[in-house]
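Excluded from the complex is one protein chain; the other protein chains are retained at their positions.
Note that the chains are named A, B and C in the order they appear, and that numbering of residues resets to 1 at the start of each chain.
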Amino acid sequence: MADSIESVTPRLLEFRHQREWEQFHLPKELATAISIEASELQEIFLWRERETASMIKTDMHRMELIRDEVADILIYLIFLSNDLGIDLPQALIDKLEKNAQKYPKEEYRGRYREP
Amino acid sequence: MADSIESVTPRLLEFRHQREWEQFHLPKELATAISIEASELQEIFLWRERETASMIKTDMHRMELIRDEVADILIYLIFLSNDLGIDLPQALIDKLEKNAQKYPKEEYRGRYREP
Amino acid sequence: MADSIESVTPRLLEFRHQREWEQFHLPKELATAISIEASELQEIFLWRERETASMIKTDMHRMELIRDEVADILIYLIFLSNDLGIDLPQALIDKLEKNAQKYPKEEYRGRYREP
Partner (left out) sequence: MADSIESVTPRLLEFRHQREWEQFHLPKELATAISIEASELQEIFLWRERETASMIKTDMHRMELIRDEVADILIYLIFLSNDLGIDLPQALIDKLEKNAQKYPKEEYRGRYREP
């Protein structure tokens, strides 16, 4: 059991280190890996009609596929952030503040585009 | 200051709720959003020669762009995981175990492909 | 006016040559460029309800955006194929034959996945 993403990070870094994969993990390569995993995630939903979260949650097989792809994306995101010294919680907070300015809640309630 | 990704999640969900954006956030759409943000991350590295993490870290302008895209990817990943009931730390641990079986450290040391 | 994609290829190559951009166009970079443009194409459809082709065709503004992204993807595809000596019409025919074997019409009529 793990109680936070951060508590898993040392195990991810150790996994990588044991395989000496740091040499492959240039930031550009990690960005590409994230994009490839994100496409694999998309593929699980391709050609399918409008599915809500609750519909998908009943499909154990696809839920496991989704879970694996989500983990893959997050693993590469953690490697990239580690290597570039990005503090993920702080990056989230800073982006949230930018977004709050960019999308004032009054104007963007129920819409994604400019009124 | 935030000490964990999880501690930011309630603020992300509140931001979304205030704008009533849950209606747009079908899992398939969130997967697409992750993929689009991942491409924007890749774009920061496009057409550039081999750059190491330490080279990139000296470029404050690009570091900010990277930080923003990394946050965007993580935000959508957190929304998707929240909506589908995926426990991210546990998903990481499970995937790490699968990877440890798939890539035994003796065989994959210094290589990404089968020996 | 142009009557075929192939008839435009020399002009694309000349455009590239005048700017001496061949030096940036390693196959890997071109593959990344295709993926980035494909994400920009996806972005035009993000967060939107089920839209048919005829609905989209009435929206001149978005049609122009789509047209531009489609052209960008095709331009990089032509550069990549040119550089690697891939005959695009022949590649299409060969893939069509593989697909005809992989997806027999009787079994896959009206379905995308195995029966």
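In the analysis below, a contact is a pair of C-beta atoms (placed from the backbone, for glycine too) under 8 Å apart; a residue touches a chain by one contact, two chains touch by 3 or more.
Worth saying up front: this structure is predicted, and the values here are computed from it rather than measured.
A.B. asks: Which visible chains touch the chain that is not shown?
C.D. replies: It touches the following shown chains in the full complex: A, B, C.
A.B. asks: Across the whole complex, list the residues on chain B that are touched by the chain not included here.
C.D. replies: Output for chain B: 32, 35, 47, 50, 112.
A.B. asks: For chain C, which positions touch the chain that isn't shown here?
C.D. replies: Within chain C, the residues that touch the unshown chain are 1-8, 11-12, 15, 18-21, 23-24, 26-28, 31-32, 34-35, 38-39, 41-42, 44-45, 48, 50-53, 56-57, 63, 66-68, 70-75, 77, 80-81, 83-86, 88-96, 98-100, 103, 105, 108-110, 112.
A.B. asks: Suppose we count only contacts with the excluded chain; which residues of chain A make the list?
C.D. replies: 24, 29, 32-33, 35-36, 38-40, 42-43, 46-47
Please note the rule applied: only the chains that are shown with their structure count from here on.
A.B. asks: For chain A versus chain B, which are copies of one sequence, does the interface use mostly the same residue numbers on each side, meaning over half shared, or is it different?
C.D. replies: same
A.B. asks: What are the residue numbers in chain A that touch two or more other chains?
C.D. replies: In chain A, 32, 35, 50, 112 touch at least two other chains.
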